[in-house]
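See below for the structure under consideration.
Note that one protein chain of the assembly has been removed; the remaining protein chains are unaltered in position.
Right after this comes subunit A.
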Amino acid sequence: MLTLTFFAILALALAFFVIGRSRAVAVVHGDVRLLHSRPNFHGILALLLSAICGIAVLLLLGTMGAVWIETHLLSAILSAQPDMSPIEAELVLSDARALASGGIASKSDPLRLEIAQQVARLGALHHWGTVIVSLVATLVAGLWALGKISSDWRARNRSETIIRRILMLTAAIAVLTTVGIVLSLIFETINFFNNIDWQVHKFLFGTTWSPLSGVQAGKLDPDKVGAVPLFAGTLMITVIAMLVAVPVGLFSAVYLSDFASPRVRAWAKPMLELLAGIPTVVYGFFAAITLAPFIRNSGEAIGLTIASESALAAGIVMGIMIIPFISSLSDDVINAVPQSLRDGSYGLGATKAETIRQVVLPAALPGIVSAVLLGVSRAVGETMIVVMAAGQGANLTANPLEAVTTVTVQIVMLITGDTEASTAAGPAFTLGFTLFCVTLLMNIAAQRVVRKYRELYD
């Protein structure tokens, strides 16, 4: 019913739009040049005002009303039986609700029946009240807007102000969500550090990661929460991935933008971008089932013992996954380098290779750097491939042929494991927060670099 009201409000608002528009035309007897704002703006203002008022009232009454009913009923229960505990009162209320909607209650005594009646009455009142009041608000706001229409009513400025506010609000939602996430990360991190008695250095510099093995009465063992192996693993896999992705991605971008014929380009570019559409799970089992055994077998052939899960396999496959990001973005920025620069270079007798190396790539560098950074953040945040191909053991090693684990994998293990959520959440959130800080710093550094180049070349 409330959804229906919502659509009714929208329909009314639309009607106000149409009426407002024609009314604006009518007040000046068809000569729209006399209007301060064009008829459309009068319509839009009526639409915005009526829709906003209606929806705001609907939301407010809907939520506040429910809250008010709840407190009212609880106090009614408590005044009928003053010695009841609040929890019991809530039980009575939920039983009464069940009775009111014809469900099954734990008990049905006179009090419950009495409250159930009230629930039904107030509920209906609230429901219809909300519907009617919000529709009335819509009508009032819309009619007010219609009444205001005259040749010098500044509908354009007003509607633009409203639209600007709406845009601001949506931007604020995005920002506030981010802030909220970061704040919750920070709080959980503080909790975690509390848990290990603020021995932060044990987390940052310790080399043993096994947080859940030493839990005693919800207390973690500070000697087993050293995150160094995880960050080392992340770093190693990221480096391997970038060693694969950057050269391949960049060279294919150069090929596509400057060497490929339009025909080749027309099918090669979508093919490359198709790589980006493959779900990472698929990459993961490709790494685990095809590449890792292949690496192990070829290692054995030359007398090396290689773990069946290795950083190398995960890194290579992750690199393949990142190629399209780098190639596609670099291709865009390389294409954006003006033809006149290339012409200038060719006009001096430079070859294609010289032109690309000395003119095109330097000009495209800021874009390429940000493409690479996007790739790095993908690599750092990637989980699926590592879970399947690199292992879960927190191994501190510099050998890419051994199994390693990464920050993200450990977060997954902690959250999906069967340890109590409150214990596991601490280390997980702290890892997440640290990862967030690392990527943030990286982004800031990268933007510095990019800005410096921009200044130089723009």
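Just so it is clear, a residue touches a chain if its C-beta (ideal position, glycine included) is under 8 Å from a C-beta of that chain, and two chains touch if they have at least 3 such contacts; residues count from 1.
As a convention for this text, contacts and distances are computed from a predicted model.
Asker: Write down which listed name, "Cytochrome c oxidase assembly protein CtaG", "Ubiquinone biosynthesis protein UbiU", "Phosphate ABC transporter ATP-binding protein (PhoT family)" or "4Fe-4S dicluster domain-containing protein", is the UniProt protein name of the chain that is not shown.
Answerer: So, among "Cytochrome c oxidase assembly protein CtaG", "Ubiquinone biosynthesis protein UbiU", "Phosphate ABC transporter ATP-binding protein (PhoT family)" or "4Fe-4S dicluster domain-containing protein", the name matching the hidden chain's UniProt entry is "Phosphate ABC transporter ATP-binding protein (PhoT family)".
Asker: Thinking of the whole complex, not just what is shown, which of A:V18, A:L304, A:L348 or A:A445 touches the missing chain?
Answerer: Only one of A:V18, A:L304, A:L348 or A:A445 touches the chain omitted from view, namely A:L348.
Asker: So one chain is hidden, and I want to know which residue out of A:V359, A:A389, A:A428 or A:A446 touches that hidden chain in the complete assembly.
Answerer: A:V359
Asker: Mind pulling the subunit A residues that touch the left-out chain?
Answerer: On the side of subunit A, residues 262, 338-351, 354, 358-359, 362-363, 456-458 touch the unshown chain.
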